[in-house]
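Omission of a single protein chain aside, the complex is shown with its protein chains in their original locations.
Chain nomenclature is as follows: A, B and C, assigned in order of appearance, with residue numbering initiated at 1 for each chain independently.
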Amino acid sequence: MGTNRLESFSDGVIAVAITLLVLGIGIPSPLKHGNLGHQLGHQWPEYAAYVVSFVTIGIIWINHHAMISRLKRADHSILILNLLLLMTIGLLPFATGVMAAYLRAPSGQSLAAAVYSGSFLLMSVAFASLNRHLLLRRSHMLSEELGLQERRRILARSVTGVFPYLVATILAVVSAYATLAICAALAIFYALPIASGSDRRG
Amino acid sequence: MGTNRLESFSDGVIAVAITLLVLGIGIPSPLKHGNLGHQLGHQWPEYAAYVVSFVTIGIIWINHHAMISRLKRADHSILILNLLLLMTIGLLPFATGVMAAYLRAPSGQSLAAAVYSGSFLLMSVAFASLNRHLLLRRSHMLSEELGLQERRRILARSVTGVFPYLVATILAVVSAYATLAICAALAIFYALPIASGSDRRG
Amino acid sequence: MGTNRLESFSDGVIAVAITLLVLGIGIPSPLKHGNLGHQLGHQWPEYAAYVVSFVTIGIIWINHHAMISRLKRADHSILILNLLLLMTIGLLPFATGVMAAYLRAPSGQSLAAAVYSGSFLLMSVAFASLNRHLLLRRSHMLSEELGLQERRRILARSVTGVFPYLVATILAVVSAYATLAICAALAIFYALPIASGSDRRG
Partner (left out) sequence: MGTNRLESFSDGVIAVAITLLVLGIGIPSPLKHGNLGHQLGHQWPEYAAYVVSFVTIGIIWINHHAMISRLKRADHSILILNLLLLMTIGLLPFATGVMAAYLRAPSGQSLAAAVYSGSFLLMSVAFASLNRHLLLRRSHMLSEELGLQERRRILARSVTGVFPYLVATILAVVSAYATLAICAALAIFYALPIASGSDRRG
């Protein structure tokens, strides 16, 4: 099977997940106590979580594109591993909502932050697993002949991307803000031109 | 009419349905009694139902892809049967939500489980009906000449896929957990490499 | 501009709208009075409205496909009229929700039914307007030379499709059930093979 419909289905799931993030930003109600300005200001964790998640999902989309574009065709195992990756992306509106709801709560911030960056961690593990499968087990399905060393180099980049999220998840014990800051810094880092080389190659 | 836009519309509906599943996982509230860890742990049926439904819809997408790729063009009857299949897929966020809400409720678990696997049953019946129509009534629209025996063999696989969900639905009377376990086992089975042969051929 | 991206954007909007319909089917809560069976049975208007709306949107998608496939390219006026058509389709999850909520309410059924079929009426008027624009004002953009008589014949079919929804909307004064029944009958009629000729040609 070709990779066209795999791409179009993945694009669809990622596009829906990224757009559903907005549902996590509550619309203040005129019936509640507190004026609108106060209510809007009070929900800044929702904006922060929205922006960080939106950019992170956008970057995983760019990387996904680069990963699949290396592929000539797909088999059952690739479709299933890709499905697992999409499942972790599909969870992000939930994880983002938990983070936004608890960042300023009297308790539960650490766990919420761990859920948040833990979801990114899960996503990066799923990404690296699929990439590993493609580069080492399905190298005959790549559209272009790549030497083992080159393939290992690409894979190393995917695997390296897992660690910052592991650190962010562990640091949630110390401070939910630290976790959010690391996730934000990662989103900015990957968005910068300097990261484009690795992004383009997944 | 060609099958391109049929595929792209079906991809869209399936991608939205699979991503809407996440709305079934409630975001705990800091205002509710019970800490976050307790609340997150308490809603494990929502995670289980999410994972099982996500993988099941993903597999029906793979099978749908294989089924339509056999087709050269589509007529009105194919579009309508495909629409009915999409309608059953579109119901799954509802059925998944019912299952998640009632799995640990003091009453209603059996009915909720019957609604859950009954929806998968409906989906597999709609899938087999469309496949039967394509293979027996619209064989002149297939992109590749397939002998009657080969077509019957492919169809038999689709029809066979109906029975486990029938069993799961009946077993809901005994235990909602049994139903969920069967649906989970089916998702795992179809995801395994061993099932790829039948999956690839729908 | 070609019609490819017009089709893909329209497919996207229609696919999302048709899948959002499921959000109109409430998930019963174990905390409410009444057992699950009773609650599920009580919300049959939600299932009925879901099925009728799903099939109706599906048929408008089929007709939209046929309409656009006649087109070689699109200009600004076509994009805007198509956008207005999509806007009426985008309203259907709301109209379907109103119908479902009020069909068995002590008051408001007639108005709810008028909102429901009135939305289908709006959609069919937007469809006929776009079709009229394409066939009479932009006939030089059609992919295939069609005589004026043939174009008038195709257009007449679109315009004819407006009247049943006008009747259904007026009959809402008498009975909301009558309105729902007419909308259901229309969905079935257009889904039947006998209607395929007109459907295929929009």
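The rule we apply is simple: a residue touches a chain if its C-beta (ideal position, glycine included) is under 8 Å from a C-beta of that chain, and two chains touch if they have at least 3 such contacts.
Treat the numbers as computed from the prediction; the structure is a model and nothing was measured.
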item	value
Sole residue of C:V51, C:L111 or C:A184 that reaches the chain not shown, by the stated touch rule	C:L111
Residue of C:L79, C:L148, C:V167 or C:L192 in touch with the missing chain, whole complex considered	C:L79
Touch residues of subunit C, complete complex, unshown partner	1, 5, 8-9, 12-13, 15-17, 20, 23-24, 75-77, 79-80, 83, 86-87, 90-91, 93-94, 97-98, 101-102, 105-108, 111-112, 115
Absent-chain interface as seen on subunit A, which is shown	7-8, 11-12, 14-16, 18-23, 25, 27-30, 35-37, 40, 50-51, 54-55, 58-59, 61-62, 65-66, 69, 191, 193, 195-196, 199-200
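Basically, only the chains that are shown with their structure count from here on.
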item	value
Residue-number overlap at the subunit B/subunit C interface, same or different (half cut)	different
Sequence positions of subunit B contacting 2 or more other chains	8, 12, 15-16, 20, 23
